[in-house]
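Left out: one protein chain. Kept in place: all the others.
Moving on to chain A:
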Amino acid sequence: MTAVYEPRYEPWDETRGAEIIAEHAQQEGATLVILHALQEAFGYVPEAAVPMVAQALNLSRAEVHGVFTFYHDFRHKPAGRHVLKLCRAEACQAAGGDALAARAEAKLGVSLGGTTADDRVTLEPIYCLGLCATAPSAMLDGRLIGRLDQKRLDALVAEAQR
C-alpha cells in the first residue's frame, strides 16, 4: 500500500483560478479555504490570484496579502519537485533530530527552508507532526516516516533526489 506521492500540479491559469475561488467564496471566512485550494491546484499561490481573491471576498489586496504572508504553509512560488519536511520540535530534538537535520542539509547542500539548485528537493523544518512517541519524524511529499535514523534518512534523501 506504499502510495507513490508524486505531487502533480496544474500550471497557473486565470480561468481555472477564478473557478476555484468561486467554488469556495460563499463560505463564511473563506480566505484560508481559498488559499489552500489554490495551492493544492497550482502548488503555490500565484501573485496574480491575490487580487482575484480580494475582489471575490470584498477585501483589499493588502488584507489578502496579509493573510497569505501570516501562515507558514502558503508558498509564493512552486516548491521543488519533492518536499522533505523534518520535524524540528522538542520531542524530535530529544531523539537525535538535530544531527539528522544537519545530515540532511549536508547531503542536499541546502539549509532548512531551501531548495536544491536542480529544483528537485525542498528541505523544510516542520514543528511537530504529532508522531512524538516514534520520534524523530519526517514527511516526504505527504508520506509520514517515524523512527528516523541515519539509514532511513539517507534512503529518503536518495528517494527525493531521484
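A few comments on the model shown:
By our rule, a residue touches a chain if its C-beta (ideal position, glycine included) is under 8 Å from a C-beta of that chain, and two chains touch if they have at least 3 such contacts; residues count from 1.
Keep this in mind: contacts and distances are computed from a predicted model.
Taking the options "ABC transporter permease", "Ribulose bisphosphate carboxylase small subunit", "Secreted protein" or "Formate dehydrogenase" in turn, only "Formate dehydrogenase" matches the UniProt protein name of the chain that is not displayed.
Considering the full assembly, A:89 is the residue among A:21, A:41, A:89 or A:121 that touches the omitted chain. Those residues of chain A that touch the chain absent from the view are 1-3, 28-33, 35-36, 57, 63, 66-67, 70-74, 89-96, 126-135, 137, 142, 144-147.
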